[in-house]
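All protein chains but one are shown in place.
The block that comes next holds chain A.
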Amino acid sequence: MPTNAPSAARALLDVTSSDSTLRRFLHGLPGVDAVGLEARAAALGTRSIKTTAKAYAIDLAISMVDLTTLEGADTPGKVRALGAKAVRPDPTDRTAPGTAAVCVYPDMVAVAKEAVAGSGVKVASVATAFPAGRAALDVKLADVRDAVAAGADEIDMVIDRGAFLAGRYLKVYDEIVAVKEASGAARLKVIFETGELSTYDNIRRASWLGMLAGADFIKTSTGKVAVNATPANTLLMLEAVRDFRDRTGVQVGVKPAGGIRTSKDAIKFLVLVNETAGGDWLDNHWFRFGASSLLNDLLMQRQKLATGRYSGPDYVTVD
């Protein structure tokens, strides 16, 4: 009920006043019907998206990609190449949209910033001892400030999964709040690493915890573990941001990352967004794909739609 929204928001603020109130709130969230969730995600995955709707979905998905390179072997040259690709994904077709952002490690932010200068493509940086998050808070905050100082527009932080699984929710909360403060104007994406949270209930709790702490985006995973973004856990997070906006009026974005490789998968996620959170989220300000190889498949599908001929990997850049 919208009229009650401000008071509801005030009530939510109280739950973070102590560890016990926070735990009571998070454990008071309704349990997740795992079978129902997976069935719903699978059912929405069977929607047939064709012709003009497909063309729209592919362009939308391209504009939502956070083109990512998070390798130990990243070089300035590779990051520059990635930046050029983010600005103009298909050099043979100027109608192809640019991606939303490039996502790099903090020491590559300056290089990436230069590569995408003037294009509107954002630079996101993972920080807080990505991907494990096992470092002292000071170190994590220094990591964040470093990335922001280098010009990062967005910060992707990882939560302390150890503390979360041990039930020390307030520690996780305080860390997110501290990182949010250190990020300043940069938008904060909070990575839960859903593959390490064991249960759907935990993913729901983590989503609410992240949103209460002021996350601008909640993100499934780092892409560094066995289980990354799945339709089911993304659906769960979409429900969380929908419910959070209903209660507080604050809209939070969602970013599934890792394991999304084909246009078909990407379109399934877009269906989930539209059917769960709604059309307001169908914009790269509110929904992103963390991916690297996905972009090539989207471009090949786009070429297929434009020419009627199946394209191949020879016609997109390999990165």
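As a convention for this text, a contact is a pair of C-beta atoms (placed from the backbone, for glycine too) under 8 Å apart; a residue touches a chain by one contact, two chains touch by 3 or more; residues count from 1.
As a convention for this text, contacts and distances are computed from a predicted model.
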Item to complete: Identify the UniProt protein name of the omitted chain, choosing among "ABC transporter permease", "4Fe-4S ferredoxin-type domain-containing protein", "Aldehyde dehydrogenase" or "Chemotaxis protein CheW".
Response: "Aldehyde dehydrogenase"
Worksheet entry | Residues of chain A in contact with the chain not shown | 308-315
